[in-house]
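A single protein chain has been omitted; all remaining protein chains appear in their positions.
Naming follows writing order (A and B), and every chain is counted from residue 1.
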Amino acid sequence: MRQIVGLIFLLVLVALLVWGVLVMRDFGDPPSRMDDYMIANAQQETGSNNVVAGVLLDYRGLDTLGEVSVLFTAVTAVLLLFRTLTHQEEGG
Amino acid sequence: MLSKIVRTLANQLILFILVFGLYLIMHGHDSPGGGFQGGAVVASGVVMLLAAFGSGQIVKWLRVRRLAVVACCGGLAFILIALAGTGTSFFYNFLLGTPVFGEVPPPGPGHSHVWSGGIIPVMEIAIGFTVMAGLSAVVLAMARFSGGGEIEE
Partner (left out) sequence: MEQVVLNFPFVAAVLLVAIAFYIIVFKRNLIKVVMGVAIMSSGINLFLVSLGYRTGGVAPIYTDVPEGPMVLPVPQALTLTNIVIGVAVLALMLTLVVHIYRHTGDIDAKKSRILKG
């Protein structure tokens, strides 16, 4: 019984998602005022030939700061949890 | 530990993988690449060595504590360089006219130096260290635990 209700809900969700994608704008023609400015001026203002690297580290550097802190926190948490597990095996 | 063919091939291939990863990190401002991509390639080289030799052998060369220290140094360098241009704003590109990394490429398509880009290559190196050491430490800790927890460092 619960399986059937779950499957019906899933089908409704898939139908909604596919309908939502089909009434979107066409693929291949995005609105782009900010990106036109970045493509035109990134070489002179950041000094690098790679516009994506300039966007990641100069125009949007705060996002990269958040990402490095998320990665560092996750690595610290994983190392902490495995240290607890190794000590538990030896001590217990 | 896998067979002799796999171990010999892993010994020969690790050099090329390391050089390719460091190339991706170093030329991140000139061609496709950057800190995250190059760090992931180097970490995958370490995973290949771990699969070929087993965690008992690799622990003699790579310690988890030293890798954690390298990851901390990378994150600290990122924050310090970001704070160094606080005279104008938080992430200011203060190396842009100086002879250290500061050549501006001519506008339009064409080649450019590796010595261009302001603070972008320096921050890519810092991010590369963090990602390399962080992902290798995670994989090493997981392999050490599941291979036998009697190895002390």
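As a convention for this text, a residue touches a chain if its C-beta (ideal position, glycine included) is under 8 Å from a C-beta of that chain, and two chains touch if they have at least 3 such contacts.
Remember, predicted model here, so these are calculated numbers, not experimental data.
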item: Chains in view touching the one left out; value: A, B
item: Residues belonging to chain A that touch the chain removed from view; value: 3, 6, 10, 13-14, 17-18, 20-22, 24, 26-30, 32, 34-35, 38-39, 42-43, 49-52, 55-56, 60, 63-64, 66-67, 70-71, 73-75, 77-78, 81-82, 85
item: Residue ranges of chain B at the interface with the undisplayed chain; value: 30-32, 34, 36, 105, 108-112, 131, 135, 138, 142, 145-146
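In the analysis below, only the chains that are shown with their structure count from here on.
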item: Computed distance of Cα centres, chain B from chain A, in Å; value: 20
item: Sites on chain B touched by chain A in the complex; value: 28-32, 34, 64, 68, 71, 75, 78-79, 82, 90-91, 93, 96, 102-105, 107, 112, 116-120, 123-124, 127, 130-131, 134-135, 137-138, 141-142, 144-145, 149-150
item: Residues on chain A engaged by chain B in the complex (per definition of touch); value: 43-44, 46-50, 52-54, 56-58, 61-62, 64-65, 68-69, 71-72, 75-76, 78-79, 82-83, 85-86, 89-90
